[in-house]
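Heads up, one of the protein chains got dropped from this complex, but the rest are sitting where they should.
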């Protein structure tokens, strides 16, 4: 029986007409990263409560072997493999449901943060070998991206489910006249594909893991 | 009997001839932020092991009522009140003792991260009221600054000791011909003084605290 | 008889409540950079036509031996000694008189650009010796600053009058919560003082001048 990888992107927010995360994720729907594994791509609401509910339902239904959420990180210059999800929401702008929480935890009573358990260094190495600008990031912000990532890590703890979060820069079409950095969607797509393949095939013994047992 | 506030700065590193954190901290030695409280300022080694040992000994000896560590964040534009200390060391360059750990925890078996328990929002408000560029930051990096901050938070948990970490930009003299942002030491000094006073006098009921009980 | 140095700053624009250029310039009014020379400081309108008229009248009246105009360069990190004034206005926002010219020359029939004739390299050296972040800049933009600088250079050609333009970053109070770089007004003031003294005392035989005869 085929296994499923769940890849999510977000709906546009903050006045943008597209979200590069979904532009990338939707191209992965039906893709087979390795034999007997297929990607299901879903667009999440850019809203704190809705996205969390969507994720819970999707995971219950799909029973994926890996969940990789993708988000837009406006202003960044490179693919960012997020290492840390924190238990804090500080919304600078309202989400798409009009909510703007400040100073509240993602999960009441949860730990302050979760580290990603995916082999981020191996993933990073693969991206660099393919000449893709990339780095490991130690903050996913305090908005819906981080919140989603924290929810995923919290579920991971309960379900032994590998999860990760990748931030991608604006698409070039979002920055045509403001001087903000961008990255082509083609490179972002290749990057996400590589990360999925590394995550599925790594034996998790890369040097990074020695330091982050939990 | 007088209480003590311990304020630390770091020795220069990475080829710099000064560290703005110590330039600021040393000016606070002997300062009385409020009645019956006096600052002791100490320069920490910019080295993973040494700085941790120094801190443990200083805290055991001084029994401070507050510890505020200051560090240099090259390239940042504003005073950064650090919210998160993570249990990970990824040294991009060797520390001043020649050690360059990668992928190792700050404290074996410690939680992935600690949140700062100081009233950061009240501190930030005070800085803005004094027209000082400042923000709350959600990453203190993965070098000696973060490591020191994590150690402090770990001690806090054991000793019920309020601790915090403030990153300050380069001093102008460090950036005379490279185009990197800086902030005057006078503003940084005022900022740290304000933060100490808010930390000592706040009743900790600011909106932030509602979200970060631990 | 005393000679006069005319130093100008601009009125605030673009929604700002202060302009660091005038905050600096006004502190120089009455200052004697060298014996028998005194500074007259004037605030120029941040408007294309008005500022040009003000300058012409001031120069006719004061017969200065040096004119140094100061302007705000939001987002820059260092003192910028402007090398080039171009004969083009492209206003991104309306000036304080509501004018927003686009694609028009500063001076009809004037040359495409004028180089500054002040000893910028000597001035830069002095700033660096005083540990002030500074650089020579090759664009003063296309707004009122550049327009003013071009007018000055055009007058210089007619009157053999040494003129220059210095861009200074935002003051810290303008960037308290947006993460944009700033520079303390104290450093900017020292920088302008040093530049005036170098301009008045240099024998103009620095290496730069060999390349820019006109």
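As written, the chain order gives the labels A, B and C, with residue 1 at the start of each chain.
Going forward, contacts are C-beta pairs under 8 Å (C-beta built on N, C-alpha and C of every residue); 3 or more make two chains touch, one makes a residue touch a chain.
Predicted, not measured: the structure shown is a model, and the values here were computed from it.
**Q** Please provide the labels of all shown chains that the missing chain touches.
**A** A, C
**Q** Which residue among C:33, C:64 or C:141 touches the omitted chain?
**A** C:141
**Q** Please pick, from C:52, C:66 or C:84, the residue that touches the omitted chain in the full complex.
**A** Answering carefully, the residue with contact to the hidden chain is C:84.
**Q** Go through subunit C and note every residue touching the omitted chain.
**A** 83-84, 86-90, 102-105, 111-115, 121, 136, 138-139, 141-142, 207-212, 214
**Q** By the contact criterion defined above, which parts of subunit A meet the unshown chain? Give residue numbers in ascending order.
**A** That gives, for subunit A, the contact residues 77-78, 127-128, 131-135, 172-173, 175-177, 179-184, 186-187.
Everything below uses one rule, namely that only the chains that are shown with their structure count from here on.
**Q** Would you identify the shape of the chain contact graph, picking one of line, ring, star, complete or other?
**A** line
**Q** Please tell me the distance, in whole Å, between the geometric centres of subunit A and subunit B computed from their C-alpha atoms.
**A** So the centre of subunit A lies 30 Å away from the centre of subunit B.
**Q** Between subunit B and subunit C, what is the gap in Å from one C-alpha centre to the other?
**A** 39
**Q** On subunit B, where are the residues touching two or more other chains?
**A** none
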